[in-house]
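Only a single protein chain was left out; the remaining protein chains are all shown in position.
Now for subunit A:
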Amino acid sequence: MTTTAVPAQARAAVTAQRDGFAGTGALVRLALRRDRIVATLWVLLFVVMAAGSASASAELFPTVESRVRAATAINDAPATLALYGRVFDPTSLGAVSLIKLGAFGAALVALVSIFMVVRHTRAEEESGRLELIGSAVVGRYATLSAALLLSVATSLALALLTALALIGSGLPAAGALAFGLAWAGAGIAFAAVGALAAQVTESARTANGIGAAVLAAAYLLRAAGDASGVDTSTWLSWLSPIGWAQQVRPFAGDRWWVLTYLLVFAVLVAVAAYALVARRDHGAGLLAQRPGPERAARRLSSPLALALRLHRGSLTGWLVGMALGGLIVGSIASQIGEIADNDQFRDMITKLGGQRGLTDAFLSAEMAIIGVIVAAYGISATLRLRAEETGGRAEPLLATGVGRLRWAASHLTVALVGSALLAAVLGLFAGFAHGAAVDDFGQIGRVLVAALVQLPAVWVLVGITVAVFGLAPGLVLAGWAALVVFLLLGQFGEILNLPAGLMDLSPFSHTPRLPGGDLTLTPLVVLTAIAAVLMVAGLAGFRRRDLSTS
């Protein structure tokens, strides 16, 4: 009797396992339908960036000497090593021309992967749409599998197209494929990280945050590993998936075996995510909810107080990040001056950046990056308006004595003041670290001003986001699109030889390069005025339009 029961049970278990994946195909098609435009645009964006850099650099570095000079400049400076990583073969055209896109591009691909997986898993579950699907014939692993399949497929498509584009611009085929696959490896590894993060928390926002934090940690580990090694990367880089993507060394040895690190990592993390899916309830996460207060605190009695409460967690996280970033930037800055034995590098960075010394040039280059990062905060805080509206949480508020302007102004205030706080904290910490290193605390003021002058450009992006929110709410992601375009104009506009008029579109191109440059007020005033006009237009539009319903 028992002899027949055991195989029956085993068969039942196997069937249950297989049933867990039922419906995956249908979900993949649904996800493809939802993402076909956005995913295609992302892939094309990366392909164009890679191909653009490759063909521009071919003209920029025609001889081996010119390449070696550029590579040495990067390899000898801790700052560029930290930012971009090492050029593993200074004579290789591919390695030199794609250095800016190796680790940095892999991190961007990874970020898109995280967002994609969370969007199709936790975000769906949180919105309740999954419940509808979950009750149809869909196994419990199906959504996770569909999301992972989608991002693996997107990553592989990206790898293939990038490789083809690079081959098209004249680089060796093997290196091109290695480069594409290193990107794809980072994308797949962090798709798994996104999947795991989505199981741990109940909110998509937090899941995205956890994924991004893991990515930031991976990037920092590799930055530390690359910058601290002499002639090679240290073991710190080998702790980081972004480091592995770099250690594939495309065009500089093409070490295919390193790709298995990424693959094994992805499989292990994905298995953990599957294990959690099997254990948790629908809609729940692992981090349990604590009970809240029975009554509201006295000060929770205005839209602004509510907005502060809603933004509190993320703003705190950003502030801590900025403080840490400031300390790092400030302490690296003082080391820059010590690399006196490399004339090319000094030459390059002085030409690139400011006028008064290497340190100032480095700091002003860092501040420009900080400006973009703070703008990302400003946009995401502003987009909270739209999330509250479509989530049906604005409606009950606007049905009380709160007017539309007052409600919109509450989140906008957090976005504006929050971004100012972030820039100030970064400036103070960087100034302090730098001042401590060079024994001159007068630096604090200079560095602080350099951070604060980024704000008008940041506010222009906030303004663009508000304007779209008020006037064309369906296109609200245009705020992010604008940031990406401005970022690319700044990073690659010069290499790609774009007309000056086009590059002037970016508000960041008008920010004074401090410290070291001249503090000109006119562009700051003009940028602030443009930001104000955009915000007024957006708010006026919002006051006149229908409220979207959930």
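Quick note on the criterion: contacts are C-beta pairs under 8 Å (C-beta built on N, C-alpha and C of every residue); 3 or more make two chains touch, one makes a residue touch a chain; residues count from 1.
Operating definition for what follows: contacts and distances are computed from a predicted model.
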Chain not displayed: protein name in its UniProt record ("Ion-translocating oxidoreductase complex subunit C", "ABC transporter ATP-binding protein", "Pyruvate synthase subunit beta" or "NADPH-dependent 2,4-dienoyl-CoA reductase/sulfur reductase-like enzyme"): "ABC transporter ATP-binding protein"
Which residue of A:396, A:442 or A:499 touches the chain not shown here: A:396
Among A:153, A:300, A:417 or A:505, the residue in touch with the chain that has been omitted: A:300
Residues of subunit A (touch criterion as defined above) contacting the omitted chain: 202-203, 289-297, 300-303, 306, 309-310, 313, 391-393, 395-404, 544-547, 549-550
